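The chains shown are only part of the set, and none of them has been moved.
Think of it as A, B, C and D in the order they're written, each chain with its own count starting at 1.
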């Protein structure tokens, strides 16, 4: 990379922190200001936070050192690491876990009991870029039923719904038989559809998926990266910050992370590289 | 018969368009209204088919006071009174036929007219009218492909198709060159004679007024200042109407054959 | 009396039929091809949804007013900066694409090619590129808006230039004026009102367009929209909608007022 | 607001090419425009140096779009067809709905002030709603799928089209209207005989213009599950597969080009 707005890519005058709210979270924040302010205080460098609701721009901006710290979901991290050498330093912890699972949801009265009953049925998912909504469940089905293309060979029909909530509603309303979402996306809907938990049941889960990452650009000075890591880990002991993280991002704590933690995501993605262009209908 | 009884018209902005006008116009007359710009010629003419509404007095057309007319009554009045405009007011993109047949709208039901379901007679009448102004060969041409004089003839044909008992013409020749002006005036005169249609024409040029009119009405500042047969009109009369000596430019022809 | 029938050549009749058949075929193709799930659309669920969504939208969440307004202002700034940049940058390209200014056909095709190319480029992709170039901030949005608007403004400008009275230009050169003088005295006075009025019109469009850019971090109200949607927060969407509608309608009246005075 | 135009009176000669008043006016407008620009570029952190430094990245990103992946075209086809079908339906319905409403919103046809103003205000408000919100709301009500997308497009294009058409109607030659009224025509006859012939060519070409806008707008709809080619665009951007994205852009470009060509032909025939 060449000369950047923030000055030296290794030690920028201002750290920019890009935040993609995880689609796999039941609540999405529109500001990262308290977090940025706190970080700035700890590091002694100006920190600016920006929320984007789509990770593509974040990945590219990290590639050009316009953004230095990225809160990226697992799959986005894999892409960013492959393309721009972005490095994961931390990951989030929710409900005491540093992983989560995707779930298969069907109507309670549908008679579907296990994954093999799904054959030939209509599948609703958020979008093909979603780790829990598409990549992991599809990969699981590919392995379990020895098919190459889940949409074409396993399911009868597939619907790209645009969001996890929409995928669930599609099943709730009978337009699809099964939805794959993060665990337990039904919470989002309870306000609008009070009986959602009664009408929709979970029949199975996927393997654990590593939680969202905090990643940095490859050009960032190693010492600075270490300071950032320590600063974030320090938040775990700060009651106020724990509260903020929990309220706003559903995070309970921040944990150390290595690239290897995401190998499983990378492997899963590799399976799709050739077939993922299939459209979602 | 048209009768103005003490008719006045004040425009919303306070301009006095007509002031205590008293006139009696018999059937079949050919009247030319002259006067300076702003004298109220258009206002006079246009009040007869109620494109403007007098604010005072009574205006009788065939014995009925038309000033309070509204809605259906008004449309009936307008069906009876045809008007020809300075700028022809044709729908440029429609054919000559469509423009001419639109003269029958007042006689035709809305639905029929929307779907162009005219009776054989109406269509024949429209074509006859075009023939009378010698422009029948342009019947399916678009109006914007005609010259100014031809367009004015089409607009006369439109009025003829309307079969009115009164024709009004508001400076029908102002946008035409002198030879064409004379042609158009001749057609109006011819129709007036043949069909006995009462005709009122506004003109700017006194020489034309004298040539075609049976009777001349002179206006100044909203008032009728002269009213008499064309034969009795002299330069003096015009000087009275215009409030100043006649100049060359008051004649359509301007100064000619000096050399 | 016989009235001549309108003359129509065989060619015209055939063309008419071909067009008629083509149009009918188009609609048959469209309506049989499209996959509308009527049984879903016309079901009871739709009514339930209406019941669920509409009342919430109609009771906007006024507690969100502050943050919505702040983002709306940012949106306005993005739109203004971007539109102004575009309205200036579009001028040279428009001259290049105007047939009465550039006689060389290839140059002209280049000009109009650039303009149609720009118009097809999705603004979201533009924003993505500029976020990578200048970082995730409103400036990226400004640039995306600016480039995107050049396409439409350039086309409208070029049409305005093509409509000027060329005889005035001739009169200028008959005075002994050179090309630049002709531009300033003969051409610019003729096109300025349209250019201004198009730029203002485009500003209104850009206010709407920049609402979308927030999705990828290029500033503006789009972030709020996406997040409110993902949270199914209909009353906040109601608030956002209210702010957008009121602000843009106000701009609309203001710009109509300005436009009336300049033309 | 600067008082921009006032009726230029026969102001006495000041010895200058530009009258004093005009000079003041121009200076004021210039100051306002530039002042607003400076303010807004500070607010948006617009700095040219950032742009210049970022330019290599722009070229780098644009470079990644090439060469387009032609193999991908085969997968674009079904969604493209869907997009076109959505746009045809939406444009047709919007064009039909627009006729009565644009007459209502035309000052020279609707002479009842409150009716005209209400119609105008309604349209102005309608037009401000961003297409993405329309799509979101309709998806919320009617579920995902083309129906919601079509509805969003109808409302969206109806707003634009009605504005353009009513402005066209307002600018028609008023004289034929007067002539039809003067020969006893009622309101509907006046519209059919004097208004429609005058606006027909613009009506067609503006409808095609709106069709083109609809094709582009459906790119946005895909983001919220409302169908069309936007779905693919969003997918491919998500996987950072820029050559595929370029393929999509080129396909859309050709569709738009084809529409422009057709609309040019139609305009030629009608005008």
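Keep this in mind: a residue touches a chain if its C-beta (ideal position, glycine included) is under 8 Å from a C-beta of that chain, and two chains touch if they have at least 3 such contacts.
Quantities reported herein were computed from a predicted structural model and do not represent experimental measurements.
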Point to revise | Displayed chains are single representatives; whole-complex counts | key: A x1, B x2, C x1, D x1
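Note that only the chains that are shown with their structure count from here on.
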**Study point:** Distance from chain B to chain A - Cα centre to Cα centre, in angstrom
**Key:** 80
Revision key, fill the gap. Between chain B and chain D, the Cα-mean centres are separated in Å by 44
Practice item. Just give me the whole-number Å value for how far the CA centre of chain C lies from that of chain D. Key: 5
Exercise for review: Note the residues in chain D that touch 2 or more other chains, in rising order.
Suggested key: 50, 53-54, 57, 61, 143, 223-224, 237
Exercise for review: Scan chain A for residues touching two or more other chains and write them down.
Suggested key: 5, 54, 56, 60, 64, 66, 163, 173, 175
Check your understanding: Based on which chains are in contact, what kind of graph results: line, ring, star, complete or other?
Key -> other
Study note, to complete from the structure: Pairs of chains in contact here are A-C, A-D, B-C, B-D, C-D
**Study point:** Touch list for chain B against partner chain C, complex
**Key:** 95, 123-124, 127-128, 139-140
Revision key, fill the gap. In the complex, chain C touches chain D at residues 26-27, 29-31, 33-37, 40-41, 45-46, 49-50, 53-54, 57, 73-74, 76-78, 80-81, 84, 116-117, 119-122, 124-125, 128-130, 132-135, 137-139, 141-143, 207-208, 211-212, 215, 219, 222, 225, 229, 232, 234, 237, 240-241, 244-245, 247-249, 252-254, 257-258, 261-262
Exercise for review: Write out the stretch or stretches of chain C touching chain A in their complex.
Suggested key: 37, 40, 45, 52, 67, 127-129, 131-137, 214-218, 222-224, 226-227, 229-232
